[in-house]
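Can you read through this structure? Questions will come right after.
Note that one protein chain of the assembly has been removed; the remaining protein chains are unaltered in position.
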Amino acid sequence: MRRIEHHPILGDLAETSEERIPITVDGKTLYARKGEMIAAALMANGISVFRKTEKKKSPRGIFCGIGRCTDCVMIVNGIPNVRTCVTPVEENMIIRTQEGSGEWGDTGGKT
Amino acid sequence: MEKREVIIVGAGPAGLSAAVEAATAGCGVLLIDENSKPGGQLFKQIHKFFGSQEHKAGIRGIDIGKRLLEEAENLHIEVWLDSEVCGIFDANKVWVVRNKKETVLLQGDRIIIATGASENAVHFPGWHLPGVMGAGAAQTMINIHRVLPGEKVLMVGSGNVGVIVSYQLLQAGAEVVGVIEAAPRLGGYGVHTAKVRRAGVPFFVSHVVAAAEGKDRVEKVRIVQVDPRWNPVPGTEKTLKADTICLATGLTPLTELAFLAGCESTYSPVLGGHVPWHNSAMRTSVRHIFIAGDISGVEEASTAMEEGRMAGLQAAASLGHVDEADAMIRGKAIQARLDALRSGLFGEKRKNAKESIFSAMGNSNNGAR
Partner (left out) sequence: MKGVKIDGTPSAEELHASPGFPQESIRKGPLAFIECVEEIPCNPCATACPRGAITLEGGLTALPRLDAELCTGCGLCISVCPGLAIYVKAREHEPGFSSILFPYEYYPLPQKGDPVECVNRFGKSICSGTVLSVRTAEKLDRTALIKVSFPQAYFDEVISIKRLPNQ
């Protein structure tokens, strides 16, 4: 899992480069491209486990990529069950691996 | 309640084309999409399209998408993004959750539903592991977000989606360790399979996934040959090293809104399952509602765009924006282009399936009714 820097059809990433923004994932600062989906940013950073199931703690990641299957949900800015494949990253977004149905945290006033 | 002449749900190739056609005819159009960008799946189609000049053959899907967006912009079509349509009722009322916060009720004289399709899953031990994903999901990752979902990919399914995404994974820098197909013959266009094959990718017909294995993600995959009755053949298991398994095992039309609205359904295995009944004018059993694109039967972006044009034109005509004779001529031209795309070895089945739906509605031949 990595960024595709060069592409024969889409060109070099530098040419199409968008702003790099920091996000926090399980306490660590990572960088994302502005406007991309959370799931893409995580995969570009080598993360494939987005949540663990309630009983068996079995890992789950991105599956459908279009917001239907809900396999990729995480806790985002304190809100659990956010579909990361259809939610764009925002600067300083706080993202946490979700266990089971997740817990509400500090949403910073957002609901 | 706010009113619009034509409300279109879904801004993919079909919805955009419908919007352009209806707006050109003079309709007030509102185009709604749940995503933050319009274009649907068109912007991940980085390959050149088939067809003839009038179908924009030889042009890459992304560039066809850009042209369509420009057309829509030039027509000043109203577009609501990040807006989910949650229901259609009383034939013409549309319930929208706009920008993920406010709920809006709209009334449309005509509604065109162009919601597309979603990928089918197949199940095998380990299918829940991170690394198993839809081929379309992988295609979005590589071509929209520029992220490679894995280094070594097994493609499950050899239809056009499977082989096109395999090729695009190679272009993105991944290794494709194989394409497996449960049927005894490959499904996709030979020209697509040939370019993947000459890149050194092996094809395995009559093979299925026995299991995906790995701790926190896919690390390897066991595949096994199946006999004509789909039973695994003992002793034919192979283990391939792969960190990603892409599923290209067909698509199912996204029909919920149409059925909520009361559109009658029909079943067509060739077109992906249950689809709303429609005639060749893309009109459903609910008078005010039209459909276009994969919701009316899974085909391709090129057919979706033509169906969108048909729905847009006929919706406009039914509102009196296009005179009957003109609508008839233009409808026939669109139908001719659709028929051309549905001809030949691969297209004929779809053409027959479509026609049996049209005739079930009782008016099979002209698009201008």
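Quick notes on this one:
Residue numbering begins at 1 within each chain, and the chains themselves are lettered A and B in the order written.
Please note the rule applied: a contact is a pair of C-beta atoms (placed from the backbone, for glycine too) under 8 Å apart; a residue touches a chain by one contact, two chains touch by 3 or more.
Note that the structure is predicted; figures quoted are calculated from it, not measured.
The residue touching the chain not shown here, chosen from B:Lys37, B:Arg60 or B:Lys220, is B:Arg60.
Remark: the omitted chain is touched by one listed residue; of A:Glu5, A:Asp26 or A:Glu103 this is A:Glu5. Seen from subunit B, the chain kept out of the figure touches residues 47-53, 55, 57-60, 158, 170-171, 173, 179, 185-186, 189-201, 203, 205, 340-347. One chain of the complex is left out; on subunit A, the residues touching it are 5-9.
Simple rule for what comes next: only the chains that are shown with their structure count from here on.
Taken in their complex, subunit B has these residues touching subunit A: 34-36, 46, 60, 118-119, 121, 128-134, 136-138, 140-151, 171-173, 216-217.
The touching residues of subunit A, when paired with subunit B in their complex, are 1-4, 6-10, 13, 16, 33, 36-37, 39-40, 43-44, 48-50, 58-68, 71, 85-86, 88.
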